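The structure follows.
Of the protein chains in this complex, one is absent; all others appear in place.
== chain A ==
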Amino acid sequence: MAAVKVCEAEKVYIMHGVRDDLRLDGRGCEDYRHMEIETDVVSNTDGSAKISLGHTDVLVGIKAEIGKPRPMVPDEGYLEFFVDCSANATPEFEGRGGEELGVELSNTLYKVFNNRHSLDLRSLCICPGENCWVLYVDVLLLQCDGNLFDAISIAIKAALFNTRIPKVHISEDEEGGKEIELSDDPFDCMRLNVENVPCIVTLCKIGHRHVVDATLQEKACSVASLLIAVTHTGMVTCVRKMGGGSLDPESIFEMTEAGKRVGKSLHAPLMDLLQKEESLGKKRQKVGFLG
């Protein structure tokens, strides 16, 4: 992982600050950095979103393709996640360097979405047992300044909100075989219900307190962090402890509660913002990558 080297004096400085609820950039322990989200940035995708959380930049593109459903669940579609750590972010990611981190991120995403309620997979079914929509969620890391999981999960939620899946019509032809027809109108599409899509909150343990949205320097001072994925109702879909240190059970309970609180409060403003952006319609000024 792109890491920053921090000397002992800096570590002590950061720890003392966190103890007094004051971080390097003046935030409190449970505050996020300035976040900017824009959807529909890539025209070739069915849904896309770009998020910048401080200096972390993530771009998510979703493409919907027609595929065969999984044998065990013939009446559901599925999602495939792939995270690419681009060499743009840091030279360590060049070639296969970013593969380990990318695999870890994709595996966590699979676990976060591995439940019945996050996304209604039945709405992705076209013909049970034969055809279904497969959503390929491709995440691209453009800049890395800590807190990748949170940024990626918020970007995925925004991109899923933005996704427009074309409506298909199954017709029988003469021999009895099924034919798939795409509707002629490019604006005739199906939208996804992203109410229950969880958001990931990463809490890093620094000293005796925990911080949300840690930068790379703060990450270097913490021994362990807890990743918790929370839906808007407060249900927890995935918890993982990361890092090479151990955590006290009491602090895990504390961090889970704080994570749930912070995660729950992320959803409402995010949905408001996405609805507002959508309602601007044609009048929306596209900011793009250099805004």
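Miscellaneous remarks
The rule is short, and it goes like this: contacts are C-beta pairs under 8 Å (C-beta built on N, C-alpha and C of every residue); 3 or more make two chains touch, one makes a residue touch a chain; residues count from 1.
Going forward, contacts and distances are computed from a predicted model.
Think of the chain that is not pictured: of "Glutaredoxin", "Mediator of RNA polymerase II transcription subunit 20", "NADPH oxidase 2" or "Exosome complex component MTR3", UniProt labels it "Exosome complex component MTR3".
In the complete complex, the residue from A:Glu10, A:Asp31 or A:Glu104 that touches the missing chain is A:Glu104.
Per the touch definition above, the residue from A:Asp21, A:Glu94 or A:Glu257 contacting the chain not shown is A:Glu257.
Here one chain is not drawn; of A:His117, A:Lys178, A:His208 or A:Lys276, the residue touching it is A:His117. Although one chain is not displayed, its contacts with chain A can still be listed: residues 71-73, 103-104, 106-107, 111, 114-118, 226, 231, 234-249, 252-253, 256-257, 260.
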